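Missing here is one protein chain; the remaining ones are kept as they sit in the complex.
Labels run A, B and C following the written order; every chain starts at residue 1.
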Amino acid sequence: MALPRLLVWNEYRHELQNPEVSAVYPDGIHEAIADPLRQRGFPVTTATLDQPEHGLTDEVLNGADVLLWWGHKAHEDVSDAVVERVRRHVMGGLGLIVLHSGHYSKIFRRLLGTTASLKWRNARERELIWTVAPGHPIAEGIPNPVIIPEQEMYGEFFDIPTPDELIFISSFAGGEVFRGGVTYRRGLGKLFYFSPGDQEYPVYHHPDIRRILRNGVRWAAPSGPRLELTADPHPTGWFE
Amino acid sequence: MALPRLLVWNEYRHELQNPEVSAVYPDGIHEAIADPLRQRGFPVTTATLDQPEHGLTDEVLNGADVLLWWGHKAHEDVSDAVVERVRRHVMGGLGLIVLHSGHYSKIFRRLLGTTASLKWRNARERELIWTVAPGHPIAEGIPNPVIIPEQEMYGEFFDIPTPDELIFISSFAGGEVFRGGVTYRRGLGKLFYFSPGDQEYPVYHHPDIRRILRNGVRWAAPSGPRLELTADPHPTGWFE
Amino acid sequence: MALPRLLVWNEYRHELQNPEVSAVYPDGIHEAIADPLRQRGFPVTTATLDQPEHGLTDEVLNGADVLLWWGHKAHEDVSDAVVERVRRHVMGGLGLIVLHSGHYSKIFRRLLGTTASLKWRNARERELIWTVAPGHPIAEGIPNPVIIPEQEMYGEFFDIPTPDELIFISSFAGGEVFRGGVTYRRGLGKLFYFSPGDQEYPVYHHPDIRRILRNGVRWAAPSGPRLELTADPHPTGWFE
Partner (left out) sequence: MALPRLLVWNEYRHELQNPEVSAVYPDGIHEAIADPLRQRGFPVTTATLDQPEHGLTDEVLNGADVLLWWGHKAHEDVSDAVVERVRRHVMGGLGLIVLHSGHYSKIFRRLLGTTASLKWRNARERELIWTVAPGHPIAEGIPNPVIIPEQEMYGEFFDIPTPDELIFISSFAGGEVFRGGVTYRRGLGKLFYFSPGDQEYPVYHHPDIRRILRNGVRWAAPSGPRLELTADPHPTGWFE
């Protein structure tokens, strides 16, 4: 089975505006995510917010099996038309991995229907990531717990729908917990939200985090051909 | 425990425009739903599409514990602002029961994130409603199966997220099946979708359907005080 | 709606053998659980391991709507016949609340099918109980988090089936997390496992824990009449 074709999308503003972030991610967070996946043989392209159409044309989306999404401070700058386009592709089978502060992205909230609000505190705290679904392919080869020495805290209540699968729960030094690895199905598409990863911390350089992303893209890849949603709401069933 | 306060919302156009529908529901579908609940002691009010703000002001919504929603051919006439208002109330704890063709309503699709598309055929077919969660309060006292002599067919694939609870599965004379009784949580709110019920058939006069609605509103009522969502996305957690 | 009739079952050996435990629970853990429920008006009886048939005859079980189960070091002394009897009643609708070290009880493991193994450490650690299903009736009125100053640690991986509902997640001072409040349905019966509570700590005197138990028994009570499972495996369906 061929490896899925990946598309890493990044807001890509912190890195250009903040020297502390560019020190951690000199080529942008998208490259920090893309590069280790490329080294494992995945075909990977990238796209960023300030490209025309945010780099997410139908052609680009059709060329990917799984889209990884990193955004933080510019969610409102993503056009509704592109969000709707991405949503259509996900409904038709495009895998989607939403990372960290992407919980507040338009596409995540639009697909889930909730506010996705959470508690947070940026205080260089230790995060421990515990596996609660050890047989799941996304957890394959992951130690229990994964230790992230310094992180931003994300805590409950995390306003998401009941996950289809709860894979990882994090704890933080301050005592909070967070459902940081969860999956959903929407239409034909598989969605994995994974919370670790911040612009200020070298989380995406962590080997266990890289392995989780590697496992995640394999899991999220469509099992069969993608479908095209031609109208929404469609006058009758479209998965026929 | 006091009975929950109910608000029945109806598009209320078929009944005014189509003599065949008004023959089945002379006072409107909303009254056919509201009246048997009133007779059981529930405080019930109604609202309809063509009232100002569709009858769904903040004040009206604050006065209800559970909102029942019936719409069919005029989903697009419901204003986005009112849909967003209803959504905020659901997130804060308002119970919501979406009926039949309400699967295509803006509020249902907005809360679920999917297209909610399905197969359908209007051919006066027998529907059998099978209980698959017999201990659930919504199924209390319901025969297995409930028999609806004539109905519109709704069939799979029904493009909804994995339900939190699957309570009823229908079969139709043509052989289709349908997940017609499902629940979800969104924020603090409980959501029950129940498919039987069409403007052409006297489904809401059926005693078992009435009992399911009675069970449903009790289940969907909030367990505690409602919260108010002041901004969405909120800068930090709002359930604190 | 009348309050459900409760039956609190306790192994009741620590309290008789260990002065440190009897200092915390002088009348037995069962009375520490039963008494505040009685004060709220619930009809409550108790039963203990060393009574004939462990105090769990068919007659006693028929007289209860919800059974609360506390056991720790004598799980193997519970007879298989009684476990099977309790299981039959749960399948027929008896609510079951399994507490703390009851995760290793025969009845819990028999109903779930897994080992229910977990990590533990007894080191007087702070436990924080976070609500992740704030609209659920079991979470009604519960602060987020509940703070237990000293507790035994229970940690993941907790080998349980995917819960039907995940309501509470605990963190411990040592950094572990635990799915400590989970629900399941088995047959017509509702099952709530709640981890806090140990013979060495005054956890059952904590007002928030008492409220969770109060909410839990209301939730677990059967919605309708109980059924009797006459043979298992039954030659054909028994919920008809």
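We adopt the following convention: a contact is a pair of C-beta atoms (placed from the backbone, for glycine too) under 8 Å apart; a residue touches a chain by one contact, two chains touch by 3 or more.
All values derive from a computational prediction rather than experimental measurement.
Across the whole complex, the hidden chain's contacts among the shown chains comprise A, B, C. When the whole complex is considered, the residue among C:112, C:129, C:148 or C:177 that touches the unshown chain is C:112.
Of the listed positions A:71, A:155 or A:189, the one in contact with the omitted chain in the full complex is A:189. When the omitted chain is restored, the residue from C:26, C:161 or C:225 that touches it is C:161. Considering the whole complex, the residue from A:26, A:63 or A:137 that touches the absent chain is A:137. The missing chain lies against chain B, touching residues 126, 128, 130-134, 144-145, 155-158, 162, 165-166, 169-171, 173, 175-177, 179.
Touching residues on chain C toward the chain that is not drawn are 75, 91, 104, 109-120, 155-159, 161-162, 164, 184-187, 229, 232-234, 236-240. Considering the complete assembly, chain A touches the hidden chain via residues 1, 93, 133-137, 139-141, 144, 164-165, 185, 187-190, 222-224, 239-240.
Just so we're on the same page, only the chains that are shown with their structure count from here on.
In the CA-based superposition of chain A onto chain C, the rotation angle is 180 degrees, rounded to steps of 5.
Of all residue numbers that take part in the contact between chain B and chain C, over half occur on both sides, making this a same-residue interface.
Distance from the chain A centre to the chain B centre is 33 Å, each centre being the mean of its Cα atoms.
Rounded to whole angstrom units, the spacing between the C-alpha centres of chain B and chain C is 34.
Residues of chain B in contact with at least two other chains: 164, 185, 187, 239-240.
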